[in-house]
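Quick one: the structure is below, and I'll ask about it shortly.
Every protein chain of the complex appears in place save one, which is left out.
Think of it as A and B in the order they're written, each chain with its own count starting at 1.
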Amino acid sequence: MEYLLVFILIFMIMAAVIALWTDELLSAVIAVGAVGFGASTAFLLLGAPDLAITQIVVEVVTLVLLIKATIGVGVRTTSGSLSARRAAQAAAVVVLLLSYIIVSFRAMPPFGSSVMERIADAPSITYLEEGLDLAGSANHVMSVLLDFRAYDTLGEATIIFTAVLGALLLMRKKGGKSLDIEQKEEKE
Amino acid sequence: MVYLLCILLLMVGLFGLISQKNLIKIILSIVIIESAVNLFFVLAGYRDDGIAPIMTERTAQLPESVRFAGRAVDPLPQAMVLTSIVIGLAFTALMVTMALRIYDVYGTYDIREIWKKRDKKSK
Partner (left out) sequence: MKNRSLIVSKISRWVAPVIFVFGIYVIMYGHLSPGGGFPGGVILSSAFILVMLARGRDEALHTLPFGLAKELDAVGALLFLLLAWTGLVLSGVFFVNFLHRISPGEPMRLWSGGFILPGNMAIGLKVAASLFLVMFALSALRISNNEENEGEDNSTEG
């Protein structure tokens, strides 16, 4: 099981490196799609079918958005190579962070023993044992999202609302007050 | 080992975020970082030979010795990651909208040329 996950992760890392290295934007977008699909397969193997469905569908919509931004406006390739100064700066940051993270990995429990086994009265154990009586739904992830932690879902709905509001505001015609489609509807 | 590979994926995304100069590639790096972080959360909540935290008719009637809570994977990180994935989508939509607007105004996606044009305009 762990070997399968290692294989999928190596595939994702290779796809990510290809996405950043290639010059053609279409190949880069498709490689990022491969990273997302690898993540979805990993979610399925890790016992999270909700997340697998969500990740696949979200990845498809992300691909459509990104292709609209690149091929839809006519930009096909990106120019040029990495300058040495930028690469050195990025490498310095990465090495610093990586060393810090590897040192702090000693506190991490080994893979396969979940956090809820180590803490005495973890909330997850209550959710699993009494979830069917307290919330009534068989899907415990949904009952956590919409009953035990519904406030976080409200915050998330607010975030999506604000992000879409911002995107719609950015898309106005220059100097106009509404999108061109609203002006068309007003004229009719 | 899998934790290390997940952090390595995060580092690839971070490297791309700092060193790339095309706006679309910066957005792609942010998408890679999001996938890596979500995967890391779910990896932390996994239990050996765990089953998904969804009860069916069969698991609701298991004998006491093989309790469902003793075999299921942690549902709490999965709930958090579910909202995180959809927030990532909204965030990507906002970033792509901003990139398209920048392209509309400056005509290019290269951030060095955008800086040059901005300096020229302000002079």
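In this text, a residue touches a chain if its C-beta (ideal position, glycine included) is under 8 Å from a C-beta of that chain, and two chains touch if they have at least 3 such contacts.
Every value quoted in this text rests on a predicted model; they were computed, and no experiment measured them.
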Contacts of the hidden chain among displayed chains: A, B
Contacting the left-out chain in the complete assembly, out of B:Val12, B:Ile26 or B:Leu82: B:Leu82
Options A:Leu4, A:Val60, A:Ile102 or A:Ile119, residue touching the unrepresented chain: A:Val60
Positions on chain B where the hidden chain makes contact: 52, 54-57, 60, 82-83, 85-86, 89-90, 93, 96-97, 100-101, 103-104, 107-108
For chain A, residues in touch with the removed chain: 49-50, 52-54, 57-58, 60-61, 64-65, 68-69, 72-77, 79, 132, 135-139, 141-143, 145-147, 150-151, 153-154, 157-158, 160-161, 164, 167-168, 171, 173, 179-182, 185
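In this section, only the chains that are shown with their structure count from here on.
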Separation of chain A from chain B, taking each centre as the mean of its C-alpha atoms, in whole Å: 3
Sites on chain B touched by chain A in the complex: 1-9, 11-16, 18-22, 24-25, 27-29, 31-32, 35, 38-39, 42-48, 50-56, 60, 67-69, 72-76, 78-83, 85-94, 96-101, 103, 109-110
Contacting residues of chain A [partner chain B, same complex]: 2, 5-6, 9-10, 12-13, 16-17, 19-20, 25, 28-29, 32, 35-36, 39, 42-43, 46-51, 54-55, 58, 61-62, 65-66, 68-70, 73, 75, 78-80, 82-83, 86-87, 89-91, 93-94, 97-98, 101-102, 105, 108, 111-117, 123-125, 127-129, 132, 138-141, 144-145, 149, 152-153, 156, 159-160, 163-164, 166-167, 170-171
